[in-house]
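All protein chains but one are shown at their positions in the complex.
Presenting chain A:
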């Protein structure tokens, strides 16, 4: 028995791969649920109703999916050009704290239609800068950006911690470590009243479509793909390698920073060190689940958010640990990688 590369990837298989992967992940998760002593089918039902059954659950799923879409896109655009951005978490937090720093101070008194775009832009730029550092080190000194971008996450989180305990501390928060609020004018409009769902979701979906267009139709998309697939051939074809990678890094870091900005301005209104339950890292999983396809990222982010929200409420209802959600998402990443592999290879005996 041996593996053989497929000449063509059958479209059916490509579309079916994530479905099969998720089914397999759920089946394995079922074993874990059974081991925790809960009825498996009932647990599946509760995950679904928890995520979609109620207005609150449904909107919560979409709210959670929003930052995941953006960090997922950040990872997807970077990975496609072989820029290994593992630092979306740090870019997310830097984007968030940058917005908190300017929204109620520098931009104070601006009308919302100016304030909101300007604040979002500041968040995106903060994320960009955060990724340009590791990329610059790679281009100049050949330092592996996997290590630098990953380690910068911890630096940023500590920096945020320092800011919200110090210069940006909210004096009215009874000593809680949280930043000054961005103020009501900077809050993103709600999509549905009396829920947490905000227009960030629409922004994320529009951006996903734009990224798809950028990658499939533009010279930049083609050149960044070439740069990722074969740097030597790209250089021979006259692709400005460093410039292209810098643009990719701006896009990727910017998206992660934007995710942080949107999360602050859409949900909480201020920054704490638990603003993100690992959105930056989950974004990598989302991107991989989507096979780095921007439109696929929308679906993968929805799936991941469903699992998080659904398993949370299932865990509460059945009294089993909600870690089942993390496990299912991680398992689905593994099964997804296997199924993507089999869209490219077949088994021969």
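The definition used in the following text is that a contact is a pair of C-beta atoms (placed from the backbone, for glycine too) under 8 Å apart; a residue touches a chain by one contact, two chains touch by 3 or more; residues count from 1.
Definition applied: contacts and distances are computed from a predicted model.
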Assuming one chain is omitted from the figure, identify its UniProt name from "Glutamate synthase alpha subunit C-terminal domain-containing protein", "Peptidoglycan glycosyltransferase", "succinate dehydrogenase" or "Simple sugar transport system ATP-binding protein".
"Simple sugar transport system ATP-binding protein"
Touch with the missing chain holds, among A:239, A:284 or A:301, for A:239
Can you work out which residue in A:15, A:162, A:202 or A:229 touches the chain that's missing from view?
A:229
Among A:44, A:159, A:220 or A:342, which one touches the chain that has been omitted from the display?
A:220
Extract the touching residues of chain A with respect to the undisplayed chain.
2, 4, 7-8, 217-223, 225-226, 229-230, 232-239, 348
